[in-house]
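Right, I'll just put the structure down here and ask away after.
What follows is subunit A.
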Amino acid sequence: MAIFRNGTVLDHDSWTVVAAGAPVPAEGDIIIALADFIAQRDALLGRVGPVGVAVEAGEELDDIVGDLPRLVLVALRFPKYTDGRSYSKARLLRERHRYGGELRAVGDVLHDQIPLMLRCGFDSLEVTHEPTLRALREGRVRGVTVHYQTSAREGREAAPNPARRWLRAS
Partner candidate 1 sequence: MMKKPRSATTLAVTGNDTRNGRAVFRTPTGAWSQDVSEAEVAESKEAGENLLARAEADARQTIVVDPYLIEVAAEGDRLVPTRLRELIRVSGPTIVEIGDAAALSRAA
Partner candidate 2 sequence: MYRYDEFDRRFVEERVAEFSDQVARRLSGELSEDQFKPLRLMNGVYLQLHAYMLRIAIPYGTLSSRQLRKLAFIARTYDRGYGHFTTRQNMQLNWIALKDVPEILGHLADVEMHCLQTSGNCIRNVTADQFSGAAADEIADPRPYAEILRQWSSIHPEFTYLPRKFKLAVTGAPNDRAAIQVHDIGLELRRGEAGEIGFAVYVGGGQGRTPMVARKVRDFLPEAELLAYCTAILRVYNLYGRRDNKFKARIKILVHETGIEELKRDIEAEYEALRAENETLSVPAEEIARISAYFAPPAFESLPERSAAFETALLRDPDFARFVERNLVRHKQQGYAALTISLKPIGLPPGDASSSQMEAIADIAERWSFDEIRVSHEQNLVLPHVRLDDVPLVFAELQRNGLAESNAGLVTDIIACPGLDYCSLANARSIPIAQRISERFADPARQREIGDLKLKISGCINACGHHHVGHIGILGVERKGEEFYQITLGGTGDETCSIGEIVGKGFSSAEIVDAVETVIDTYLALRTGPDETFLQAFRRLGEAPFVEALYPAKAA
């Protein structure tokens, strides 16, 4: 497993994923399941180390929306790469709730969906698929770089033709 972040593949990740229901370590960066976060919210937010929350594809964002400023990371799962719910949730987090922390795609993260994930606001990806990792390392994950929609990356994509207001180029 490796993390793709800011254009590079990192083989080490500072984050530890706490198994569902397992005790929370006192120190270190932890990612905790949404249900556990809700159950231990006050203790977790009072903790010294950074806290991230993992949201499954079928779970709602409602319970973390108020705490977003204090969450250093939110992980959204793609249980299968064909399950597209986390795209919408990523956009909601970025564009509606103005979430500014790390937004991580976890689960079935593959080559051909990565360009879409980045446009929906993910800035880190947990990748296990070897060919995908290789393609990332070799800079072969491009997709189509001109777009007919704005995205959660507004400000970081060029607007090539002001007369056609929603065109973007990444």
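By definition in this document, a contact is a pair of C-beta atoms (placed from the backbone, for glycine too) under 8 Å apart; a residue touches a chain by one contact, two chains touch by 3 or more; residues count from 1.
For anyone wondering why these and not others, all candidates are chains of the complex that A comes from, given by their letters.
Predicted model only: the values in this text are computed from it and were never measured.
S.K.: Which candidate, 1 or 2, sits against subunit A in this complex?
M.R.: Looking at every copy, the candidate touching subunit A is 2.
S.K.: Looking at the complex, which residues from subunit A come into contact with candidate 2?
M.R.: Its residues touching candidate 2 are 81-85, 87-89, 91, 95-96, 110-113, 115-116, 119-120, 131, 140, 142-151, 160-161, 163-167.
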